[in-house]
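Have a look at the structure below, then the notes.
Here the complex is missing a single protein chain, while all its other protein chains stay put.
And now, chain A:
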């Protein structure tokens, strides 16, 4: 990755993209605190299927969400090549379990297209925008709806 790409100009945003199943997703890089390898999570009793459990992040009890299950796809089994993306939105910090991290993208606002109505299916509400690059379609996640919190759905 070239240096000049790391310095986003004013209307540009940096995004971290990762693979979940066969699809590409991304989140604003400013919300990402760190990326770490998969460690076995301690399951929480009576939790929804997408809550993988909790892991020890340097002494903090960090809940891990299986992004695939959260988006209505098959749950990720959790193997060594899987990755936990630790994100923070407001007061809430959680880990997103993804298949693999792909890239860091620098895009301007105009490159982000609003998600079409047709995408508003089961997982459509978690998608904030779409980016088309190199004939790939990358979905920008709306973390507020993904993370548990005030607007948690009855999953």
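The rule we apply is simple: a contact is a pair of C-beta atoms (placed from the backbone, for glycine too) under 8 Å apart; a residue touches a chain by one contact, two chains touch by 3 or more; residues count from 1.
Following the convention adopted for this analysis, contacts and distances are computed from a predicted model.
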Name per UniProt, for the chain absent here [options: "Amino acid ABC transporter permease", "histidine kinase", "Chemotaxis protein CheA" or "2Fe-2S ferredoxin-type domain-containing protein"]: "Chemotaxis protein CheA"
Footprint left on chain A by the chain that the document does not show: 39-40, 42-47, 51, 54-56, 58-61, 63, 91-94, 147-149
